[in-house]
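A protein chain is absent from this complex, but the other protein chains hold their places.
Coming up: subunit A.
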Amino acid sequence: MNFKRFGRPAAIAFVAVIALSSCAANEGDTASTGDGAESTLTGTLNAGGASSQGAAQEAWAAAFQIANPDVTINYDPSGSGAGREAFIAGGSGFAGSDSYLSEEELAGEFGACAPDTLAVDLPVYISPIAVIFNVEGVDELNLDADTLASIFNGTITNWNDAAIVALNPDATLPDLAIAAVHRSDDSGTTENFTDYLAQASTTWGEEASDTFPFGGEGAQGTSGVVSAVTNGVGTIGYADASQVNDLSTVALKVGDEFVAYTPEAAAEVVAGSPLVEGRAADDLALDLNRQTTNPEEYPLVLVSYAIVCNEYADAEQGELVNAYVTYMASEAGQAVAEESAGIAPLSAELSENVASILATVK
């Protein structure tokens, strides 16, 4: 084959593709966010943490950088634990985390913060977790927390088990083994799912943890679980609601009714949850009300926080974090993340609360 004849056009095409595709995000079409005035913010904000926030952070960073062309936001979705560690060590501007700071962490020093000041947890990301299933001939499924826990800890192993039939009198449940699929990697989704089962059920028998405590089918990442449930036979699993595609989802028993997940119901349970007791007044760590009996609320949600300093050692950094996190929690920011990552927007009240605390962050 004549390599020169084909090689040259191919090389030109290759270079052209690289050159054309490397246009940056902040050269985009509209500056839809911001207050219209020219932004005076400059600098680079490095942050990291929960991978659940990854998709939303990408959208937030892109929109924020369009509004503030001189700002660069880097969010490293390295995991909640790693994110908190980096923040505590002073290596990042703020941390995204699926769990709030522990008492132990609050007792220590924060590297990025001004000496003798603390950091606070601000909820910025609410995502319902859907229980998905794939059973031929069954489109709708109602479960209560006890039955769901028994399915996932391996006590109930067949779809025609009396407990499931009792909750679904109208469905024709096949004589088929249940394959309960969990996340094989450590994950905040698992932590919130097991937390729900531990609190709302009497049959779970384990504590909340980000490693799934029982056996059964494991699959890597949200996409792995979704794909395993889709391709398997008699499967049930749990995943970020935004990723479940066309799979059927379980309606959970709350009070006397069965509630399917909706963003509104997810935001509702967060709005109805009390703050964790014994913490600073400006710390919005939530004690999620998993045992709710209000059928307006869907208790299986994941709340992810932005952990920021009350006062930054570097004032410029503080200004930048303040502007960015304020944007994340704002109505516009939540709408952007709802579109791109399928989050449930914060309720107006919570959003205001976050904004008022951020107003004091410097």
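Simple rule for what comes next: contacts are C-beta pairs under 8 Å (C-beta built on N, C-alpha and C of every residue); 3 or more make two chains touch, one makes a residue touch a chain; residues count from 1.
We take it that contacts and distances are computed from a predicted model.
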Choices "NADH-quinone oxidoreductase subunit D", "Y_X(10)_GDL-associated radical SAM protein", "Phosphate transport system permease protein" or "Tryptophan 2-monooxygenase" - which one is the UniProt name of the chain not shown: "Phosphate transport system permease protein"
Sole residue of A:224, A:272 or A:342 that reaches the chain not shown, by the stated touch rule: A:224
Sole residue of A:65, A:80 or A:273 that reaches the chain not shown, by the stated touch rule: A:80
Which of A:101, A:122 or A:178 contacts the chain that the document leaves out: A:178
Footprint left on subunit A by the chain that the document does not show: 51, 78-82, 84-85, 177-179, 181, 184-187, 209-211, 213, 215-220, 224, 227-229, 231-235
